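Every protein chain but one is kept in place in this view of the complex.
Labels run A and B following the written order; every chain starts at residue 1.
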Amino acid sequence: MLQHAIEDIKLEDIKQPNIKPKEIKKALKMAVMSLFSASAYAADNPWQVETSGLLYSESDSRVSAVEPVVSARKEFADEHYLNLKLVVDALTGATPSGALPSNSVQTFTRPSGNGSYIIQPGELPLDNTFHDTRVALSANWEQPLSDRLRGQTGVNFSQEYDFTSLGVSGNLARDFNDRNTTLSAGINLENDWIKPEGDIPTPFAAMQPEGAVQARGDSSDSKTVVDFLFGVTQVINARTVMQLSYSISQADGYLTDPFKILSVVDDATGDLVTTDAYRFENRPDKRSKQSLYWQTNYRLDRDRISFSYRYFWDDWDIKSHTLDLSYRWNFAENQFIEPELRYYQQTQAEFYEPLLLASDLLNDTLPEFASADQRLAEFNAVTVGVKYQRQLANNQHWNARLAMYQQSGEGSPDGVFGSNAQFDLFPSLTAVIAQVGYGFEW
Amino acid sequence: MGLNGNALHINQCAGGLVGRFRAMGCPCEIVLYGQPADLKPAMQQAYQCVVQLEQKYSRYVEGNMVARINAGQRVEVDSETVHLLEFAQRCYQLSDGLFDITSGVLRNLWRFTKDASVPNIEAIVGLLPLIGWQKVDWQPPYIQLRPGMQIDLGGIVKEYAVDQVAQHIESTPLSGFLINLGGDIYVEQQDLSYPAWRIGIERPDAGPVITLEIRRGGVATSGATHRYLWHQGKRYGHILNPKTGWPLEDAPQSITVASNTCTEAGLWSTLAMLQGIHAEAFLAENSVQSWCYR
Partner (left out) sequence: MKKSLALWLCLLSLSACSNMGVKSWDRNLLAKPDMALNDDPITNAFNEHIYFSKEASSGGRGFGGGGCGCN
């Protein structure tokens, strides 16, 4: 009888259309907001602003950089965010040019062709011409696209004296398993334009003395980079979350460093040849990079451990391992200290050559690609650092970080012989990293 | 001054003031931290705010706005009541009709004590025509009920009161406060030199107490651990389905939610409770910080 009675009772038209379960969170928040319409609860969300300054300084008067950053984030509607970032990057100092040290004084021409610099006997040639200021702007928008799907899109722009970069990116992330699993896929497209002072050097052309006509090609060139990133984030248990990502990147275009050179040496003695001793380097115009990245965050009752490993490989024959470990020590409710440790190791590019042989130039048997850029050599590097942060009232905080980076390579790599064997071609590079930051709401 | 002699009792505590009183049928507690000179007036202000809301919306006060509405008169309500009734209507829509402030008449039939019995089926069916928000003549700011219908704002007003009190005392320079009206809570403690508020999550079983550490936000609990009855070997909770007149099946014993405000927390816990067997899934789907006990 009860059943019969229930069927008789029909719901009359509900005054507004039915709300789909997916929109319930938004609808609920709006309902509560309307209830307190003239109140602080309906207040506009503030901008979350982070300002920070990085100081990077290498030993032995090599590179120094100062990099102030301002970044801001604001929620415009439920889970709709705008992120903006401005970076200014001022670089000074000297970097190895790729040429070998010598027992005699060496003179190199500056890239513009209107000047030269002198390197003393036994010194590793460092080119201090490059000092530049870069300004970079990026904007990124993220929002939910449906109940469990989030999207992001962004644009990046960067400008320095001889280099312009413009890029766009997009990303989708989908939750599964009660939001315990997230799959994401992203794409990044970037185009860079290089307009080096003194124009693009002809590969393996000889560096001419100051004032003479340099062998040059176009005044500018460009490259395009396409990146794909696929990731899965998984909650393992109440204390553990992991991320596994795979990324693949394809670069096409001008990938050579227009300022790097190689020394030409005599086949027998290893001494520098007497004329046209310095040649501009040449790299392939394609590069395909891939990496696998795995990160684990583990939460203790008070502190947090974070560990990550990246394996990288590309078609220039470079393979690298990166291990990162940090321990956040939340020793007080509003402060923490976080020591960090990073170990990095890479193999050399297949066209890495510390020098060129005179006979190869004479007989036109030079390799197609060659570079003596230390960044393409085999080396390992360690970073040790510590970060401190303090929370203040009104959602403000300040932080500071101090770290040391040290690179150690092969002082006498394969291919070095004769008079060059006495030199350390890869002196230990040590750099201090210091950072201070302040975050607030506006 | 208070309802039925439920006066405000104020005591000192380390760094602040604690005010206790009874209102809305439950024990209430307000803790304020800050400069001593500011605290006493703020405490009085908070107490008055709760008392006034109770006077206005309690079913037990003769001649108040709710009483006139329940008498079947056509009543022009004030703007605060417009907001509350619009909110109640929204809850009705969001819950697909399961949350309904006109379902209070069923209370006359169901008694949730251990030895009570299930009411007569004909009596339940007889009440169903008097239930249903869609039958209310609501053209803001005018409301009129059909003869025999009743509205009960008890399910909304307590959490609303918590957030209203918070709003009132927010203008006072306090370093932190806690408002607890019978388990519906809102706290703030933005001063990092003080510890965060620790709120124990009530649970019907004998498990260890879970403590929530919270610096800003509201906590509300749906369901009570002791109001139910047994019938033919089955335990019936006290949340009634307004469409059938019967208690909801397979609802959790209690759901506690922590959210930005007490009203939001209360709405989540109520809506979740109304999902019955799907309560936990509903909360997980919406990433609501919650604790369900069956």
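Operating definition for what follows: a contact is a pair of C-beta atoms (placed from the backbone, for glycine too) under 8 Å apart; a residue touches a chain by one contact, two chains touch by 3 or more.
Being a predicted model, the structure only gives us computed values, none of them experimental.
Considering the complete complex, the chain that is not shown touches A, B. When the omitted chain is restored, the residue from A:L82, A:A136 or A:A205 that touches it is A:A136. The chain omitted from view is touched by exactly one of A:S245, A:N334, A:Q396 or A:S419, namely A:S245. Screening A:Q143, A:T202, A:Q250 or A:Q295 against the full complex identifies A:Q295 as the residue touching the chain left out. Which of A:I318, A:L355 or A:L425 touches the hidden chain is settled by the complete complex: it is A:I318.
Although one chain is not displayed, its contacts with chain A can still be listed: residues 50, 52, 54, 56, 67, 69, 71, 85, 87, 89, 91, 132, 134, 136, 138, 156-158, 160, 162-163, 165, 167, 169, 176-178, 180-181, 186, 188, 190, 192, 194, 225, 227, 229, 232-239, 241, 243-247, 249, 289-293, 295, 297, 299, 304, 308, 310-314, 316, 318, 320, 322, 328, 330, 336, 344, 346, 349, 375-376, 381, 387, 401, 405, 407, 429, 431, 433, 435, 437. Taking the whole complex into account, chain B touches the unshown chain at residues 280, 283-284, 287-292.
The rule is short, and it goes like this: only the chains that are shown with their structure count from here on.
Separating the CA-averaged centres of chain A and chain B is a span of 52 Å. Chain B meets chain A in the complex at residues 83-84, 86-87, 89-94, 96-97, 121-122, 124-125, 128-129, 132, 134-135, 160, 163, 167, 170, 190-193, 195-196, 243-244, 260-261, 263-264, 267-268, 271, 281-282, 284-287. Partner chain B is touched in their complex by these residues of chain A: 1-2, 5-6, 9, 11-16, 18-19, 21, 24-25, 27-29, 31-32, 34-37, 39-41, 147, 178-179, 333-334, 391-394.
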